[in-house]
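Only one protein chain is missing; all other protein chains are in place.
The first chain written gets the first letter, and so on, giving A, B and C; residue counts start at 1 in each chain.
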Amino acid sequence: MTSKRIAVLTSGGDAPGMNACIRAIVVACEGAGHTIIGFEHGYNGLLEQNWRKLDSKKVHNIIQRGGTILRSARCKTFKQDASGQLAANNLDELAIDALIVIGGDGSFRGAVHLGKFWGGQVIGLPGTIDNDIYGCDATIGYYTAIDTAVSSIDKVRDTADAFERIFLVEVMGRHAGFLGASAALAGAANYVILPELFTDPESVLNEIQQQVAIHRQRYGHESYIIVLTENLWPSGINALAEALETRTDGEVRPVILGHVQRGGSPVSQDRILATTLGVQAVRSIEQGKNGIMVATAQGDVVEVALEETWQHKKTLGNTLTHCMLTMLNERHHWP
Amino acid sequence: MTSKRIAVLTSGGDAPGMNACIRAIVVACEGAGHTIIGFEHGYNGLLEQNWRKLDSKKVHNIIQRGGTILRSARCKTFKQDASGQLAANNLDELAIDALIVIGGDGSFRGAVHLGKFWGGQVIGLPGTIDNDIYGCDATIGYYTAIDTAVSSIDKVRDTADAFERIFLVEVMGRHAGFLGASAALAGAANYVILPELFTDPESVLNEIQQQVAIHRQRYGHESYIIVLTENLWPSGINALAEALETRTDGEVRPVILGHVQRGGSPVSQDRILATTLGVQAVRSIEQGKNGIMVATAQGDVVEVALEETWQHKKTLGNTLTHCMLTMLNERHHWP
Amino acid sequence: MTSKRIAVLTSGGDAPGMNACIRAIVVACEGAGHTIIGFEHGYNGLLEQNWRKLDSKKVHNIIQRGGTILRSARCKTFKQDASGQLAANNLDELAIDALIVIGGDGSFRGAVHLGKFWGGQVIGLPGTIDNDIYGCDATIGYYTAIDTAVSSIDKVRDTADAFERIFLVEVMGRHAGFLGASAALAGAANYVILPELFTDPESVLNEIQQQVAIHRQRYGHESYIIVLTENLWPSGINALAEALETRTDGEVRPVILGHVQRGGSPVSQDRILATTLGVQAVRSIEQGKNGIMVATAQGDVVEVALEETWQHKKTLGNTLTHCMLTMLNERHHWP
Partner (left out) sequence: MTSKRIAVLTSGGDAPGMNACIRAIVVACEGAGHTIIGFEHGYNGLLEQNWRKLDSKKVHNIIQRGGTILRSARCKTFKQDASGQLAANNLDELAIDALIVIGGDGSFRGAVHLGKFWGGQVIGLPGTIDNDIYGCDATIGYYTAIDTAVSSIDKVRDTADAFERIFLVEVMGRHAGFLGASAALAGAANYVILPELFTDPESVLNEIQQQVAIHRQRYGHESYIIVLTENLWPSGINALAEALETRTDGEVRPVILGHVQRGGSPVSQDRILATTLGVQAVRSIEQGKNGIMVATAQGDVVEVALEETWQHKKTLGNTLTHCMLTMLNERHHWP
């Protein structure tokens, strides 16, 4: 097998497990005799020739660290043709054969844009806490973000139970409900407001009002926890809390988990996913693949054309939806 | 030794370790042959005769649980004379010899108020995450709240480093800076805004602007983390974030830790403090003490008149202040 | 839909997530109008008529708790015909329509044995930290056990790095390498000794000796971590440590993780798996299924005949094996 010159960058919102993925790529490259370099600050490093050589010593003891040692950034100018051409020139100057991009769908669009100007291989690996990339079961960072959200909900439930209050917990997700649905299920929430289930504010308020009344009748004034996806409630979480106070005649406390969800030591499932994808990306490069995302779906490693990852909309899936409707929102029937 | 009839309640904001404290009281009572009952929902249970008998079987496997099995609540009407008298009657009806109140300074005021109408012994144990009670080194729940805040700051630093952003983290503390100071120190923050150090918004903004400029010059665009105590910035954390964006010409992300800080499994130091105070409260009751808070100060168990706990203002102390000024806010001089 | 009378028990080694599963079954039953009872101490409760009625109030706030509220036990006499008959009689006396057994393969054999004497529906749900049940991707408790092991390995690496020592970490797994392989990968171990890869002690010692020599040459005297599955090394972990001290001329510290791996609050993935399976088990009962394990495989819910779960041997799979050989044991080639 010919040894190759491979580059890697992390782009977009950072996600726990990006370091584990970088480490796997470096170890796999080193074992197979490939050269591996890393660009800093996402596509910015590609444009500014900001890079460094990586080896297994430099990635020792990073598997457990959040963030990314290559730093990340958004790069608004990258969609321009001049940027694509400049990046291609820079890659050619360094004699790079293949570039691995770890990031979300914006990063993948950048990768496809680059492919128009550059003849090398481009491989995407899904890295975002939102899990909103079509074609894969899970994205690197998603499992850890769920755990972070759930551990916060567990804490909120302690105080909610002690005070018998309603709590409203806002989780991330951009425009997808994966994080919200999983956190609500694993956090034993009582109600969840997701983009995928959202109808209109008035209907949601009515339903919650009814459910809380039933809940109180059945359990007394026990705690009631509602999980809400960000960017969803038109007037924001504080307005929702106030509306619910009026409707339920009780205290409603809003909690915004925010950027805490992006950090933290990756949980094992994210480390294993990140390591698997890093190893498989190097393998795909050795096999000459180009323009694909390497991911896992239905328990197998898959390769998906980068364009497909954003052309289709990923859905919550039947199993999760069934489970959610049975356990949450007091809708005890199969859809 | 005569066996006594002892009651316990938790009042005010819940704090991790309250269950550990209840457990210690129950085990100590049972071992010494005292009877022990618990009132539910703080002083409300005392007024409404809402109580249950406790024994060591009922407190098995609760030491690690956040919240309080006795529930807590605020009780606005308790300061009235009628409430004090009603509570006294209810306690006498149950032939209670001594009442242990676990809570903050509002709860202690309630205990003193009760003492005007009731001849039994009243013992307070400091339980609040804010550590704002005069006469003790630490309150039950304070250590855990620090750890919760610090673990969130650790996560924020991951993403702050990856993106080289400024983050603004709001912690609880009511009107005291203990939680803010400790979280900032243990979280390796760069700047802290506390009631005890606060001058005026303009000065703080100026200082941060200068420090960030120095920081960037020295370290490049590395992350910069500011810890802020709640209830302090006049126009709120979002306004502060916006003002800082203008001043520093960079992204500033606000994170409000909120009620997550009240929950969680208590860390060892809170469990040990809570257990020690529970055991000592029973001992003080056996010795006939009344109207006191049992606490630890300078490493010893102390008894402090309940009134003193709110008449004096607890200060951060020289050691912590020195340490903070050396490590934070870039003021490298001894005050 | 006719409402049913359903019973549940947990059997064999306990696993984190069993409580989450019980909770899901109870909530799903209550929502659909079924009656649900729980037997205590596994099959023992079935023989001794030791049971209690469950409802959603009794399973509030247990999703995050390790162990099982129904207790577990092994029941050696259950394989006898008399036990099977007695259990059948007891179930009929209680007019139970369906029994859900949460446990490992020993528990499933018990379920099949019961089926010979009882006409009701028997449903198995895979619950064991070992993940050694054929026909499913993961068993309830497996994800948490990996995380517990990995968090211990992370701690060991701190001290291993500080002292530049070799550490030998023994994880559970009974006779399967799932836990060992996953913990080694996610813990960034350097070498792993698994039943699936095991040849003979001498070869393993030789290989480690060589690898450590290469490792030291390449990295200096950095830490070196070896993960070992229990029940595998003929003379035990302490003997292995001594043999390695001779071979590598350095300190080798053994660490036995032991029963700590069985406990702990379940991670989100175990809670979600447990909740999904609990909900689906009730659904399968409604559909009249019998003698099956309900599980997830390749991302879907599946039903597998109980006998099949132990008649086939579950293998590590190609993806995990490839990944392991690339990242561990310094064998950088595709098998």
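Note that contacts are C-beta pairs under 8 Å (C-beta built on N, C-alpha and C of every residue); 3 or more make two chains touch, one makes a residue touch a chain.
All figures in this text were calculated on a predicted structure; none of them were measured in a lab.
In the whole complex the chain that is left out makes contact with B, C.
Checked against the full complex, the candidates B:N50, B:Q64 or B:N290 give a single residue touching the omitted chain, namely B:Q64. Residue in contact with the omitted chain (choice from B:T35, B:T68, B:T159 or B:T275): B:T275. Contact with the omitted chain, checked across B:L94, B:L205, B:I237 or B:M327, is made by B:M327. Residue C:R65 is the one among C:K4, C:H34 or C:R65 that touches the chain not shown.
Residue positions on chain C in contact with the hidden chain: 10, 14, 16, 18, 65-68, 71-73, 148, 152, 154-159, 161-164, 167, 253-264, in rising order. In the full complex, the hidden chain is touched by chain B at residues 23-24, 27-28, 30-32, 56-57, 60-61, 63-64, 137, 143, 146-147, 150, 154, 157, 161, 182-183, 185-188, 218-219, 222, 265, 267-269, 271-272, 275-276, 279-280, 283, 296-301, 319-320, 322-323, 326-327, 330, 332-334.
One rule holds for everything that comes next: only the chains that are shown with their structure count from here on.
Averaging Cα coordinates per chain and for the whole protein, the chain whose average falls nearest the overall one is A. With each centre defined as the average position of its C-alpha atoms, the distance from chain A to chain C rounds to 27 Å.
For the pair chain A and chain B, the distance between C-alpha centroids works out to 35 Å. Counting only residues that touch two or more partner chains, chain C has none.
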